[in-house]
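== chain A ==
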Amino acid sequence: MAEPKSVLVVDDSRLTRMMIVKMIKTHHSDWPITEATSVSEALECVNSQTFDFISLDHNMPDGTGYEILPQINIAQPAAHIGIFTANIQAVVKQRFEELGATFYGKPISEAMILQFTADGGQS
Partner candidate 1 sequence: MHNIVFDNTNCGLIVIDNEGVIVDVNQWFVKHSDRRKLELVNQNIFDCFELGNGLTVKRAIEQATNYGMSSILSSALHPRLFPLYAHAHKKDKLMEHTCYVKSYSVDGTRFALIQIHDVTDSVMRERLLRNRTKDLSIFSLAVKHSPSAVVITDALGIIEYINPKFTEITDFEGYDCIGRPYFSLGRLSNNEKIEENIWRMLEQHQEWVGERCNLKKNGEKYWANEHIYPILDGDNCISHFVAMQDDVTQFRNISRKFSYQAAHDALTGLINRQEFEGILRGTIDGNNDEPDTHSLCFIDIDQFKLINDTCGHIAGDELLRQISVLFNRHCSTDDTLARIGGDEFALLLHGHDISKAKLTCEMLIQLVEGFRFRWNEHVFKLGVSIGVTEIFSDSINYVEAIKQADSACYAAKDAGRNRYHVYQENDKALAQRKDDTYWATKINSALENNRLALYAQPIVSLQTKQKISHEILVRMIDDNGNLIPPGLFLPAAERFDLSHRIDQWVIDNTLAWLCEHHNDIDHIDHISINLSGLSLSNEMLLQHIIKAIKANKVQASKLSFEITETAAIANLTHAKLFISALNAYGCKFALDDFGSGLSSFAYLKNLKVDMLKIDGMFIKDMLKDPIDEAMVKSINDVGKVMGMETIAEFVENDEIRQRLEEIGINYGQGYGLGKPVPIDEIIIKSVELI
Partner candidate 2 sequence: MTSDIFTEDYCDTLCELFNIGMGRAAVSFSEMVNDEVLLTVPSLKAVDFNTAMELFQCISPGNVNAVEQYFEGRFSGNAFLFFNDESSLQLVRSILGEGNWGSELGELEQEALKEVSNIILNACFGCIADVLDCELESSVPDLICGEINDVFDVERMRIGENPLVLTLSMSFSLPNKKITGQVSLIMASDSIKRLITELERFMTLYV
């Protein structure tokens, strides 16, 4: 049995956070999961703890995921970052991928979460 990984879920939507948390818990019941509901909360988390996986929303009330991604990259160089956003325009996707994140378009499905956690395992 692999060591449990730590996860940070950043999204302003309670529904999305719940869905992601629930789907991860289904497969990895022992993984500790932290939730952040805004850009500022997310920054606080990444600067105080190390994460293996970070799911990041794009559009949030106090800023965008794109704006804080570089800071997260610095604070969490080993973390695997997945972008979960409804803004699925090609340019948006490309921009995130250039910064080394994996892009997943909402609505979230179980398959996506599986791929997200599996990707991290490989890297």
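Regarding candidate selection, all candidates are chains of the complex that A comes from, given by their letters.
The rule is short, and it goes like this: contacts are C-beta pairs under 8 Å (C-beta built on N, C-alpha and C of every residue); 3 or more make two chains touch, one makes a residue touch a chain; residues count from 1.
Here the structure is a predicted model, which means the values were calculated and not measured.
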| item | value |
| --- | --- |
| Single touching candidate for chain A, where 1 or 2 all sit in one complex | 2 |
| Candidate 2 contact footprint on chain A (complex, rising order) | 12-16, 18-19, 22-23, 59-61, 85-92, 105-107 |
